[in-house]
Structures are given as C-alpha cells and as structure tokens.
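The complex appears here without one of its protein chains, the remainder shown in place.
For chain A:
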Amino acid sequence: MARLCGLFSLITVGFMTCALEIEGLHKSYGDGFQALKGIDLQVKEGDFFALLGPNGAGKSTTLGIVSSLVNKTRGTVRVFGHDIDTDLAGAKLNLGVVPQEFNFNQFEKVFDIVTTQAGYYGIPLKQASVSAEKYLKKLGLWDKRNTPARMLSGGMKRRLMIARALVHEPRLLILDEPTAGVDIELRRSMWQFLEEMNRQGTTIILTTHYLEEAEALCRNIAIIDHGEIIRHTSKRELLQQLSVETFLLDTAEPLDAAPDLADYRCILNDEGSLEVEVTKGQGLNPLFTELEKNGIRVLSMRTKANRLEELFVRMVEDNARENRPAGEVRA
C-alpha cells in the first residue's frame, strides 16, 4: 500500500503526495515488550487524519517515532518523502508536534517559548517574532505573551503548544490528544482553528479519546490496538459499517409502556423517553408512521451514542477476542 502510494504520488507529480508514510514499523523495549508490531500507515497531503486506539495501543509510540522522540527498532518512516534515517532534518523541518503532556519550560514567558522554538528551526528572531505574533493572536494568547507559562490555565497551555508547533509553518501537524482536559467551548474553538489550518493546506494527524472529535474533524481514520493497525480507511467507509443505530426520542405525552412497533425494537427509558434501534437501510420515515399510528408525538430525537465510538468499541473488543489465547476468560 505504501509503495502504491509512493507510485501514485510519482504519477500525479506531487499532486497527491504522502505527508506521512510508515512501513513495517516495529518498536520493542529492553524487557521484550513489543509496542509496535510492524505497522503500515499512509496519510495523504492535505488530509485530516485520526489515529485512534485504547490506552497503550501504540499511538503515542508511533507519533513519538515520527517526531524522533522515540527510537524505532526497525521500519521506515518518511515525512513528505524525507526518510528519517537518511534525511532526518528534512523530515523535521516539515513537521510540527503538539505532545500530550505540557513540555515547555514553565518559567519562561509565552512569547519567548514560541520564538525560541522558531530559533531551533533556524528562523531569525525578527522573522520568528512576526510568526509568533500571528499564531499567538490566532490562538488568543497575544495578551499573555509576557506571562510566564506556569501562570496560564490548562487550555491556554494547550494552545501555547499549538502556537509553538506552528511557528515554523510545518506542512504536517501532529497533535497527540490536543483537547484532553479542555472545556467544551474551548474544544470547539480549537476544532475551528484546526479546520482552518487544514483548509489552508496543513496536513493534520491527531490522536484523541474523544471520538466525537475524530468524527467531526477527520476524513480518514486508522485504529491501532496492541501495536497493530486493525483498520485504516475513510471515516465514511467506517461509518457505513454501522449496522444498527440507536435513537433516543422525547415524547410529547408520558407513556406507560413501550409501543409494540412491527419492525423496530423499542424500549421505554422513562415515561417521556423512548429508545429505538434502527437497522441500516430501514430509514426513519416508517418509524414515524408507526409511532403516529400508536398516537405518539415526538418532540425531539438524537442518537444515543457517538457512531464512531460504537464502532471503535466493537472493533477493539473483536480484536481483543482474536488476540486472547484460547481458553482465557476475561476477569
């Protein structure tokens, strides 16, 4: 697949180049633990890509290797065609990294943190100051530019790390759980910012535990579990696999019991809330016709769970079943 991607990029003369290509990536630790078992991954230029997986699946290890914070055991990693084994500097120049944990000097001022990072990329202070101002303003931190980083709130610290990662204008931005611990309002504004960056041409890869985030932002998704990629596809294709969706309906009048609907499984949650399972292809119109026949008026409806979350949980559970030795029973 990686070779195909490379070939395709050659044919289209860079029109659809791969921002990130990973082939046969392994990572083993001294104690024998295999964090990555030969993963292959491709992210096209301009994509908004999610790398999902449960805790300890290998997401951060993968991104750590790409950003050279973790030494790989074997395998190939290329960032915009720059192999990290032969042209590490070229790969790094194209890459911006927002880690999961705060990793800046807490005693330094916001502006200094961002301009210092630009300096590491060889950007002179004058030019770095212009770029720092641009991103600090975009991320609402300009007023805090002279504040020591330790005085910032958690959300501000996250935004500072984004500004720092963008100051050298990377073509690929990697975000490892960028909205962890951030309130809803701020999370939404960060989504908007990232969508804008993506529209302007920055390829974005993110890991997140908020699957609604991945569903809202990303076009392509890979799911990693136990150091292996178990799915690598488009979000659309992934969501099409969802065979049953559960909807919650708020009824106008209180109900004593769940109505007996011909083609739909229906449960009464409480007297004003119905839970209805809709199988793929059934559609919603017949449901409303049936409800009307039963004299039930619906005030509002919503999906019970995030669709991607349902799929994710199912896939990870299936994978765990496949990986479990015969006879082992989950505690």
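Throughout what follows, a residue touches a chain if its C-beta (ideal position, glycine included) is under 8 Å from a C-beta of that chain, and two chains touch if they have at least 3 such contacts; residues count from 1.
Criterion: contacts and distances are computed from a predicted model.
Think of the chain that is not pictured: of "Transport permease protein", "NADH-quinone oxidoreductase subunit N", "SusC/RagA family TonB-linked outer membrane protein" or "DNA repair exonuclease SbcCD nuclease subunit", UniProt labels it "Transport permease protein". Considering the full assembly, A:Thr116 is the residue among A:Thr116, A:Thr251 or A:Asn319 that touches the omitted chain. For the options A:Gln34, A:Ser68 or A:Thr147, the residue in contact with the chain missing from this view is A:Ser68. The chain not displayed touches chain A at residues 29, 64, 67-71, 88-90, 92-93, 95, 97, 99, 101-108, 112, 116-117, 119-124, 164.
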